[in-house]
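All protein chains of the complex are present and in place, except for one that has been dropped.
For clarity, chains are labelled A and B in written order, and residue numbers in each chain start from 1.
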Amino acid sequence: MSAPVLSTRGLDKSFGSLVVAKNIELALPKGVRYALIGPNGAGKTTLINMITGMVRPNAGQIFLGEDDITRLEPEARVKRGLVRTYQINTLFPDLNALESVALTICERRGVAATWWRGLAGYREEADEAFEILSSLSLGSVCYRRTRELAYGQQRLLEIALALATRPKVLLLDEPAAGVPKDESAELFRAIAGLSQDITVLFIEHDMNLVFRFASRIIVMVGGRILVAGTPEEIAADPRVREVYLGEAGHG
Amino acid sequence: MADMTGTALAPQLYLQAQARWRAIEVAFWLATLLPFVLLPNYLVLASQIAITALFALSLDLILGYAGIVSLGHAAFFGLGAYTAGIISKFGWGEPLSGLLVASILAGTVGYASSFIIARFRHLALIMITLGLGLLLHEAANSAHWLTGGADGLQGVKIWRLLGRFNFDLWGYTAYAYSLIVLFLVFLVARRLIHSPFGLALRGIRENSVRMPAIGAPSRSHIRTVYTIAAVIAGVAGALLAQTTETVSLEVLSFGRSADVVVILILGGAGRLYGGLIGAIIYMVARDQFSGINPQFWYFWIGSLLVAVVIFLPNGILGGLAALAARWRSRS
Partner (left out) sequence: MIAPVVGVLFDGFAYGMLLFLLSVGLSVTLGMMNFVNLAHCAFAMLGGYVTVTLMEAAGWPFFATLPIAFLAAALASVVLERVLYRRLYRASELDQVLLTIGIAFISVAIAAYIYGTIQQPVRLPSYLRGSFTVMGVSIAVYRLFLVGVSLVITLLLIAALEYTRFGAQVRAAVDNQRMARGLGINVDGTFAVTFALGSGLAGLGGALAIEIIGLDPSFALTYLIYVLIVVSMGGLGSIGGSFVAATLLGISDMAGKYYVPEIGSFLIYLVMVSLLMWRPAGLFGRR
């Protein structure tokens, strides 16, 4: 196995007496599609918050490739290719889809601080934004304000913003949250179809999707990694059945 | 997968259309020349309106576009006014260089304080801006030897503009000077709004949580826009000092900071013309009601604020835009 693109060592975090992460050790090789699952409150989103720098861990380290990025600001991590999406739409309600994505591209190219030159002069950026939106079937609504987009389209725009940063590692926090079943499969097909250069870790509750799209599954319970393995291993693991699949069974 | 159909416009053409001058804008700027012909007795008022509009425009960049609430913006207006006044008092009354020095000083202080401003949001930000404004007001009040304290700055003397145009009693030069400066600064602001940076500012306003997640250095953007706004506010203050040849403590007061917020909100924050329209309405109304008790003025301003927040959340221009949109969709 090649050296991991993203890894963590001994990440700890607690809010007061509530432990949300204990000794988290992750390693994501290049190009994989991993799923992070676990019951509500297991600490999945907090883990993403820590990896992306939105929350400071109490202890431990985060590596992007060889580099220790534990102390880096969130935007600096994005610049290095570590990008996330949000479980609850975290978009720019009054900007339209094209503007949102064009802004992201301008930031990536380091021209977003330019105030003396009109946006219309940035043709490549605008075209690239349109291309990304079109690839996610948002081309026809790209001049509509985000707040006026359908919910499913807003979920896609979440991903479009992340893609516009040209990520190396993509952390998707329940990308299909709230999306109807038939649409969510389509959304995951789009994720599966991403370039093999992009390493993906996604949180998802729908076990059908997890088992279909993940090559490896990490199970978190109570702030700890309970077990990690291939879908077959996870499906057969009695501990997982007990704490997670418990009453429902899988499928 | 890609669908090009259903899109009327290529992205670049769309962006060009966004930034294009509209007929109503040209009409607006032509109308600003009318006072010279139609209202020659009101040119002094007109120059005050232009200065207030410039001040409101500078607040619009930080409050309307970047969503940074400031209750102490008069600090930079006052800095500009005192700088222009003081250098003329000490013998250099040339207006254009005075304007330049004042804007540089206001910008320097703005840049220094932007490091504080960019760290805060919400109530703490409101309190910090309020506190810095009050602090400067008190400092100017105490520094009697330099500012004249509560008596105001005495002995401001401004030379002829370009060595030719005297600042006359009727306000011809004052209005022409203020209007030209306003227009030039407006052009810069307009360009800024339609630039990538303008887009980034709107991003900060719309969702400051998302900005770092798309790789945007929000704090550095905030520092830049805060400095630019401070420069413009300084220019406005200097214009007031030069055209009236007086500077009083009022230029730094909390009242002036609050007024400019009211003006911008009234006109419509986050719209280029919001501050300009707000300034015209506010200043004309205040001139018309100048005979009444100032307490009643407060009553109307207060009622207006309540009404705007409850009924017209995007100001007059926002309300007009909504009306126009409804009318268009009906026809």
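Keep this in mind: contacts are C-beta pairs under 8 Å (C-beta built on N, C-alpha and C of every residue); 3 or more make two chains touch, one makes a residue touch a chain.
As the structure is a prediction and not an experimental result, all values here were calculated from the model.
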{"item": "Among the chains presented, those that the missing one touches", "value": "B"}
{"item": "Contacting the left-out chain in the complete assembly, out of B:E138, B:D151 or B:D168", "value": "B:E138"}
{"item": "Chain B residues touching the omitted chain (full complex)", "value": "63, 67, 69, 71, 116, 119-120, 122-124, 126-128, 130-132, 134-135, 138-139, 141-142, 254, 258, 261-262, 265, 293, 295-296, 298-299, 301-306, 308-310, 313"}
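Basically, only the chains that are shown with their structure count from here on.
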{"item": "Intercentroid distance (Cα basis), chain B paired with chain A, Å", "value": "41"}
{"item": "Complex interface listing, chain B residues touching chain A", "value": "1-7, 9-12, 14-16, 18-19, 191-192, 194-200, 202-203, 205-207, 209-218, 220-221, 224, 228"}
{"item": "Chain B-touching residues of chain A, taken from the complex the two chains share", "value": "52-54, 73-75, 78-79, 83-84, 86, 90-95, 98-100, 102-104, 106-108, 111-120, 122-123, 125-127, 129-131, 134-135, 137, 139-140, 142-143, 161, 164-165"}
